[in-house]
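Take a look at the structure below.
Note that one protein chain is taken out, while the other chains of the complex remain in position.
== chain A ==
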């Protein structure tokens, strides 16, 4: 009797459990009764999620037959999810793409080309042709840039003023930049906390790219060959040698390690740092001050800056999408629609679409305004004369080798310039697909 009762109870629990399980899994299907469900995925935090969700709501209102299922994850996790998606042919209909991964995905045929949809569902006429071409792979358009960013020197005017110094003018040279670092580090010695000029700029991969472009070298060929030599890299790294010895005047590597994930600049212990201009949002947030200003990179040997715009992020379509037309429509909305632009702001970079940029209402004095003005002035001054270096397959890996592996060892004086260069070139041989 009691056994039966207990057994029944057990059965009931098991049934309830399996019902709950099926209930969890029942809403996976897409498209019923003429309706289309699109999957759209991005990386990023809370702020981006709420902006995208708002914009998607607007898209669904404008296109009653389409529902969008959104998903997001942090940047490294995002790529774990995408690679599992890719193995099973289940990439989202629309997803955020990064230029350094583009060829990896496009090369394996995982992305759907936009060529059939450009001009129909998707308007690409508002995007600068050169910028648009950065989304091409093997002659086919597979990624649409959401916005642009460019290299900048971010600086902390309040801290510089506190030290009684003055930031150089926009037409400064590399030598003037190094001299200013020494000045700040000397003046900041008695400050509490101790203040330094900046990190070693030669350990920034993209500055090396910028330096090569200033020398008239296109770093990588379309087939992934290196167009620069060991000497080019050695010369770049040694250009800052006078600041490393006899006294190290850069921000100390030990302190960088302690502050991770913040940096010297964001902790108020260094007055400047090179980065992409759209990072002003996190930097100003982490520093806890709105007063972060932007200026261009130093001038090259020929008196020109040769700066370039890079697509901040891109949007791609999975090759497995069953609704390419609707997916292209969603991309068009996210890229061009001024209403979506008003919601998204410059979270995805300064809008690539000219129409949207013109329609964008910017709050005076905001960080958005500062980035847009910076890009505008850099354009007006004639700095933006180069195109973004081609990023071959394996670009992301060699960048990581440079900025994370080798730069860290170099910062702790565990390797010298020659070892740095040799090791990078041997790694590049492994990673760059030829």
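As a working rule, a contact is a pair of C-beta atoms (placed from the backbone, for glycine too) under 8 Å apart; a residue touches a chain by one contact, two chains touch by 3 or more; residues count from 1.
The definition used in the following text is that contacts and distances are computed from a predicted model.
What does the UniProt entry say the missing chain is called, choosing from "Protein gvpL", "Multiple sugar transport system permease protein", "Heme exporter protein C" or "Transcriptional regulatory protein QseB"?
"Multiple sugar transport system permease protein"
Among A:35, A:71 or A:227, which residue is in contact with the omitted chain in the full complex?
Among A:35, A:71 or A:227, only A:71 touches the chain that is not shown.
If I consider the whole complex, including the chain that's not displayed, which of A:67, A:191, A:234 or A:281 touches that chain?
A:281
When the complex is taken as a whole, what residues of chain A touch the one chain not shown?
Here the touching residues of chain A are 3, 6-7, 10, 13-14, 17, 20-22, 24-26, 28-29, 39, 41, 43-50, 53, 69-75, 77, 80-81, 84, 87-88, 90, 258-262, 267, 281-282, 285-288, 347.
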